[in-house]
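Sending over a structure as structure tokens; questions will come in a sec.
All protein chains but one are shown in place.
Here is chain A:
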């Protein structure tokens, strides 16, 4: 059937329905973004009017020792966190899929931790991950392992934050569960008839079948990890007694940005840092999009 062309009246109605979103986008997203782009070219401490300084803030960001440290910490965290989150979510989703009639109950259990407020999570994990008497190390000691000082040893602070991040793996697991249920069962039957082992079935049937969802979660989790802030700030920077007491091991990029903006009132410099992060995220996402053309099989395509 030939597609009917959209009448001008329908087009107007469409724009009308879109109008609230467009207004919201311009007022609360595009407008502030453009304003921060302008601020990034100024010195602005909020108490006096901004003064134009050209690219000085960007030049300073390149030379700022703490920017390098913060970016390294953030990338390190992202490289650890994203694969760990996806592997665990996929494993949980696979188990949930086999849960049969009890899947609903277990799905709720897996998702429930996502509801924990981030600051409460940070307080909880400061206790759980304490290297001297925390529950995590107590658990490891049952198996003969001596756990590290997760919250105070700079080498283990980021892995500790990755472990804490897995607490909210339920949201990704639920997405994978939905994707797994859409993989046609006949593909597994055909693979089994061809003598494929469970591992080969996973690699050649499951993974291509859910590659669109994997791609989505990789992109979203990468962006979220590059903007990691709340839990790390609450654990290591929030209270005065905790103010970076573990060195700069937990100084993530957005924490540095936040300190510059609201601690030193350097709104111009902080805006430049924000746009620098925007550029990094854009490049990373662009690379992921290009790679997806090779590895992602979208719905409707043959796996």
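One rule holds in what follows: a contact is a pair of C-beta atoms (placed from the backbone, for glycine too) under 8 Å apart; a residue touches a chain by one contact, two chains touch by 3 or more; residues count from 1.
Definition applied: contacts and distances are computed from a predicted model.
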Protein name as given in UniProt for the chain not displayed, "AtuA-like ferredoxin-fold domain-containing protein", "Biotin-dependent carboxyltransferase", "Carbohydrate ABC transporter membrane protein 1 (CUT1 family)" or "Multiple sugar transport system substrate-binding protein": "Multiple sugar transport system substrate-binding protein"
Among A:55, A:265 or A:289, contact with the omitted chain is made only by A:265
Touch list for chain A against the chain that is not drawn: 28-29, 31-33, 35-36, 39, 44-48, 65, 126, 130-133, 146, 148-149, 151-154, 156, 227, 243-249, 254, 257-259, 261-267, 270-271, 274, 277-278, 281
